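Next up is a structure, given as structure tokens.
Here the complex is missing a single protein chain, while all its other protein chains stay put.
The block that comes next holds chain A.
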Amino acid sequence: MSDHLVELAKSHLTNIPVSLISQGAESLIFTTTTHPYMETSDEGQQYIVKFRPPKKYRHPQLDAQLTKRRTLAEARLLQRLYGADGISVPSIIAVDARNGILWLEYIGQQIENGVSSLKNYLWLEDSKADYESLLRAVGDMIARLHQMGIVHGDLTTSNVMLQKHGSQWAPCLIDFGLGFTSDLVEDKAVDLYVLERAILSTHPVHSDNYNSWLMEGYKKGYGKDQGKFKQVMKRYEDVRMRGRKRSMLG
């Protein structure tokens, strides 16, 4: 992780002690115990600061535009989704779109192989008992998201965090930077296809099971509205077919 980027983040966060915990796909993730505008009440309460640094490889115009667009999209969608029925996302605390900074509720905890993301948890491969119910719950949650007319845009097992509810893990969706609102079946179908392929590549040994549990949960999430579910499924098959038929010349 590049030090100059950490310094840059700190320069936007004067007097706020942050410590880097990970470098995601496009952002640096820090934790802090300082709340941006309230007196911290709970001793040891942690917050997430998500910083999208400028990308040197991108044309500055494109870079500024993407950073701003994604930070705002993520903030707006989290705002809309927080508290929605059957959906769990981190609450949003503050936004600085120009500098690409979000303050978020801290989700999850450490497990044997790192943070409690669905990816790490599935990579553990030992506690198989709740994999099925967990993946069904994720599918269910994505269905509810889609029914609200929201597309995640980057569904992978890295972008689902797990939280302990009592003794049980429950999923929480994060990373809405590529998300957008849409009621097109095409967008929802592509969202599912991206997830299917991520499962296939990241968890190849059990991908068939995982994908069918996700889809069963997705179906259930539509509740009485099975007509909508069928429409998405029909398009989903089309999208998969396109993938298979795509020419690979050269």
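One rule holds for everything that comes next: contacts are C-beta pairs under 8 Å (C-beta built on N, C-alpha and C of every residue); 3 or more make two chains touch, one makes a residue touch a chain; residues count from 1.
Criterion: contacts and distances are computed from a predicted model.
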Looking only at the UniProt record of the hidden chain, which name from "N(6)-L-threonylcarbamoyladenine synthase", "Cleavage and polyadenylation specificity factor subunit 3-II", "Actin-like protein ARP6" or "N-terminal methionine N(alpha)-acetyltransferase NatC" is the right one? "N(6)-L-threonylcarbamoyladenine synthase"
Looking at A:Lys55, A:Arg98 or A:Lys230, which makes contact with the chain not pictured? A:Lys55
Contact residue for the chain not shown (choose from A:Met161, A:Ala198, A:Leu214 or A:Val232): A:Ala198
Which of A:Val190, A:Met215 or A:Met233 sits in contact with the chain that's absent? A:Val190
Using the touch definition from the top, which of A:Gln65, A:Gln79, A:Gln168 or A:Thr181 touches the missing chain? A:Gln65
Touch residues of chain A, complete complex, unshown partner: 1-2, 5, 23-26, 53, 55-59, 61-62, 65-66, 119, 153-156, 158, 178, 190, 193-195, 197-198, 200-202, 204-205, 239, 242-244, 246-250
